[in-house]
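Note that one protein chain is taken out, while the other chains of the complex remain in position.
Letters are used for the chains, namely A and B, taken in the order the chains are written, and counting of residues starts over at 1 for each.
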Amino acid sequence: MQATTTEKTEHTEHHDHHHHDIGFLRSYVFSTDHKIIGIQYGVTALAFLLFGFFLVLLMRFQIGYPGETIPVVGGLLEKLLGDVAAEGKMQPDLYNAFGAMHGTIMVFLGVVPLAFAAFGNYVVPLQIGAIDMAFPRINMVSYQCYAAGGVIMFVSFFIPGGAAQAGWTSYSPLATVIPTNGQTFWILGMVMLITSSLLGSVNFIATIIQLRAPGMTWMRMPFFVWTQFITGFILLLAFPPLEAASVMQLMDRLFDTSFYLPSGLVLSGQPVTQISGGGSPLLWQHLFWFLGHPEVYVLILPAMGVVAEVLACNARRPLWGYRSLVYSVLAVGFISFIVWAHHMYVTGMGTKISTFFQTTTMIISIPSVIILTCLFISLWGGSIRFNTPMCFALAFLPMFGIGGLTGLPLGFNFADLLLHDSYYVIAHFHYVVAPGTIFGLLAGVYFWYPKMTGRLMNEALGQVHFWASLIFMNLIFMPMFAQGMAGMSRRMSDGGAVYAAQAEGMVNEGVIGALSASVIEWNKSITFAACGLMIAQIPFIINFFWSMNNGRKATDNPWNATTLDWQTPTPPPHGNFDKPIAAYRGPYEYSQEGHPTDFTPQNQPDPVKS
Amino acid sequence: MSDDHSSPEYIEAAKKKYWKVFWVLMFGTFITVAMYFVYFEKMWQTVTVALLIATAKATCVAAIFMHLWGEKKLVYQILYATVFFFIGLMWLTLWAMNDAPFMTEWVR
Partner (left out) sequence: MEIPYTTQPREDTGLYNAKLGIWLFLASEVMLFGALFSSYILLRVGAAEGAWPHGLMNIPIGTFNTVVLITSSVTVVLSWAALKLGNFKRYQKIQAVTVICALGFLGIKTTEYNEKFHHYEIWFNEPMTVAEHPNLMNQSFVEETTINKELIGTVPSLIGHLNYIDKDGEKHHAGIAWTLATLKEKEIEEIEFELDTFHYRIPARIQAQIKKSGKYDKGEHETIRVQVSDLRRMSAFVPAHSTFFAIYFTMTALHALHVLAGAIVIAYILWRNNKLWKRDPERYTNRVEVSGLFWHFVDLVWIFLFPILYLL
């Protein structure tokens, strides 16, 4: 790359080397260095993940013990939020707000920024041998938009009426007619977050296309880079329709338009006459899910990429079927745009169209299965090192497998009619995103931590974190399948008590009791498991901060990995590589015959052949 | 931009082309408005004519002003993907809206 750098010696105005003497603000807050921005994203996103988890913990308590005072933090909640948490008890409105914000925060403020923006920013330029992103300043603005979106979402908890309550899907008319301002904040926050993602994806795609080091051909790119590339395209093309949809919902809320409000709308028994009507609630759902479905691939693909890196490195084997992996991920990206209405089977779709979406949904599961299979086979005959990142990566495989396979029934319209909006759905997608994506990303944190900080994380604490998380995750989500199949609906603030079959005094008049006591009893055990999961994160948090200064010192390439990100100094300097770098071989040449070590770095030239 | 696209002769020729396109666009606008006063029997005829003219104008802008004509393959690939997804969004949404389940047409 150095060879092809332009001959120009003059610097352009936004050239900011001399990193050392430009002050704290420029180097850490308004930095344009992709590594700093990556870390900013990572830290913010981890904080939001924790916050989102905290919200759901409170919700879980409410589900397990409806109407009881929340222990420990109940009083604080009442002070902060007022009536909705009167006497430290969670009112249904607050439950709704927490539920909607849990989903929003986890997806848009936690996982996407961590998986795509943080790892993408830090690792991608290193892996392709670039000195930075293609547009460093846009990169910085992208983070600032994200931060602004985060602030708006966070602040919305404390405005009168509280945060958005219409679920992370924000279906209209409900989202439109809720009189408090939470939803407006939600929309504004989303517009910021979408803008951030758009800027980020333009940057990522341009970087990957333009700044690959000499010799870094498409088929020599690490699989992680491929997943980021496709994720970038998904964000680029799927988010704008949601931006348009959000603007229209904002119009509905602020200017009384009727984009999503049908004629003849009746609210709480009152016909609404002062709107024009003529809109379509389904329009929102289509535009939302046009993003929403590709979004789940945004959540999962980067995690798959991380897992592939960690797996290949720690199995000391080349990835099996690299090309099939690449083509599969391309196929997934493409097809993910034409499956969205499988979320809408129950809205009354005709047979033809729902058959279409059912078919594409089944088709898209094929490349996902190929990816998982390739990753499994890559382990075959490896000499596996069971370190913490590898444990998380290995656990990802069956967990994602469970999540994926349980998704198939939801893709069939006839089965979905029963399972839709039940706890079965909650269990399904959480297996994908919680023990799936989150485990993949944790593997990434443990894996790249030494590159970022120069020190390894503690193994013992890591193992505790891993095993505890694995057990509690399954204790939380496995019973939810059963609850869902027994008919328990999601988004119920009392955990279904109102539908209990024999609960004395709790059966509402006119409600047919259906949920057996044992089904409801699970709520308590799940809540305990969720607490366990929270406790299980403590070793991680300690480890994360403690190891920064006290961890074992890492060499430049502590895992003996092949990709270019490990062929730089640790931590990488501004400009990433201290000498010109180029790729001479594929990304995963582990245990190659005829090489002195069991790994051959990508930048190692072939010995001159005679 | 490859070299042959930067030579003064090429640019001079291109300038003439830009003016031509300008007049084509003006004429297109004129036609569009003129068609407004022409009465068509069916709505779809009006729509087709209007969109055909608009598409022709847009093609001129994209091909000549935006230099898409002769642009690199990569740009085309990006745009193909975009157009594919756009058509998917529009067409599938419309299809879904118009394909009501058996015996529920009256609801809409």
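Following the convention adopted for this analysis, a contact is a pair of C-beta atoms (placed from the backbone, for glycine too) under 8 Å apart; a residue touches a chain by one contact, two chains touch by 3 or more.
If you're wondering where the values come from, they're calculated on a predicted model, not measured in any experiment.
**Student:** Can you tell me which of A:Y143, A:W186, A:F239 or A:F544 touches the chain that was removed from the display?
**Tutor:** The one listed residue touching the chain not shown is A:F239.
**Student:** Among A:D256, A:D421 or A:E521, single out the residue that touches the unshown chain.
**Tutor:** A:D256
**Student:** With the missing chain put back, which residues of chain B would touch it? List them for me.
**Tutor:** 1-2, 6, 8, 11-12, 14-15, 18-19, 21-22, 25-26, 29, 32-33, 35-40, 46-47, 50-51, 53-54, 57-58, 61-62, 65-66, 72-75, 78-79, 81-83, 85-86, 89-90, 93-94, 97-98, 108
**Student:** Applying the definition given at the start, please give the residues of chain A touching the unseen chain.
**Tutor:** Counting only chain A, the missing chain is touched by 1-2, 4-6, 8, 10-13, 15, 17, 131-132, 134-136, 138, 198, 201-203, 205-206, 209-211, 236-241, 243-245, 247-248, 251, 255-259, 263, 273-276, 278-280, 283, 287, 290, 575.
Following the convention adopted for this analysis, only the chains that are shown with their structure count from here on.
**Student:** Please work out the Cα centroid separation of chain A and chain B, and write it as a whole number of Å.
**Tutor:** Between these chains, centre-to-centre, one finds 37 Å.
**Student:** Give every residue of chain B touching chain A within the complex, in rising order.
**Tutor:** Residues 74, 81-82, 85, 88-89, 92-93, 95-97, 99-102, 104, 107 of chain B touch chain A in their complex.
**Student:** If you look only at chain A, which of its residues touch chain B in the complex?
**Tutor:** Per the touch definition, chain A meets chain B at residues 209, 233, 237-238, 241, 280, 282-283, 286, 290, 334, 337-338, 341, 344, 348-353, 356.
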